[in-house]
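Left out: one protein chain. Kept in place: all the others.
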């Protein structure tokens, strides 16, 4: 395998989860001078996508039906608290930790922090849905992979 | 006052709150074929903005310091559940109801529905912050206005 | 047909094209205090979508293959100039005029204006593509409809 030209781009696996760096750009801010509250929802999705990518689960493979019928991750619930704002040019880190994996649900704790200070924190419940939008059992291979990450933090 | 050329644009006040129609465009969807989960966060902010606009509280007036120092609404917490997806070309309605108004917080229940069917629902906690991001007491005039709306639904 | 509950929502057909009102929300602005330059690109897409919707051409129908194979409008080129900024709470109007319709291309002139003052203007070239992303001939029924609009302005 050739060397990755941008090794940091998908963040790094850490015990129990994943850390992704995110730069704050114009697009992420609003006229109040700080980051728009909806932008953190996007940052957290990037963290989840890169987490499962590094674990070896690609959106494209799921969508192509590699695990049976075509499946896509869907958000079931987000409970997010905002503590401090990020600003233009800031470098923040999105941390994604596995809280629990059940037959049909994946529960994550995600934070966005700057210099180690927590700016937002969310509990995010994820399901896998098919083309008709119906929730499906998480494939064993995917669940085992996520469960192994959870075990590493001692939460599962 | 001249007639409004686009009377529907800011939605309509209803008992206890406000209803805003929102059209689903390309920008709101993602490759899974339905509306991106973060888009509902934007729709709900539109509903809140037009609600307070129709009540007579403009972002520009708050930011200009009409209620003392410059203030801006900030989201403190969102707890959102996703039940069914909206799709391209759909016409959905964002309903915003006042659940409670305290000295420093405004708690809203917001739903996005299509043809009367609830697609997402959120409890949203709002605070007013100054330029330094510190929470400030909601001005009496703003609180009275919001409280009157809440009383109309019998929740406050 | 029942009365439309929100008659203004898709804007209005005008000679040669279409006008859509757009409200500026938090999501559209950036930390510089005005509307993010990329937001106008989204506003113009909304104008195009509602224009073709009022002409009777729905994205859903195109995508469902009602005109042969599944087709979707795709942007081929945008040449956009920015003259003055819009701000939070502003009400702007997106005007879409048909400049030319050829066998495979639709050329539009789109402006965003506030109180009649032009803020941005773009020439936008649209093509229809199939699922593989290949440009396809614009179906006669679609072209005739667009051409009729163009003739109304005397440009085609």
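We just call them A, B and C in the order they show up, numbering each chain from 1.
The rule we apply is simple: contacts are C-beta pairs under 8 Å (C-beta built on N, C-alpha and C of every residue); 3 or more make two chains touch, one makes a residue touch a chain.
Given the structure is predicted, the values throughout are model-derived calculations rather than measurements.
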On subunit C, residues whose C-beta touches the chain left out of the figure: 31-34, 37-38, 41-42, 45, 63, 72, 74-82, 84-85, 131, 133
Subunit B, residues in touch with the chain not shown (by the definition above): 26-27, 29-34, 36, 38, 87-88
Could you please point out the subunit A residues that touch the chain left off the display? 5-10, 21, 23, 25-27, 42, 45-46, 49-50, 53, 58-60, 63, 87-89, 91
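We take it that only the chains that are shown with their structure count from here on.
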Subunit A to subunit C, mean C-alpha position gap in Å, rounds to 34
Suppose each chain is reduced to the average of its Cα coordinates; what separation in Å results between subunit B and subunit C? 27
Provide the list of subunit A residues touching at least two other chains, using ranges where the numbers run on. 31-34, 38
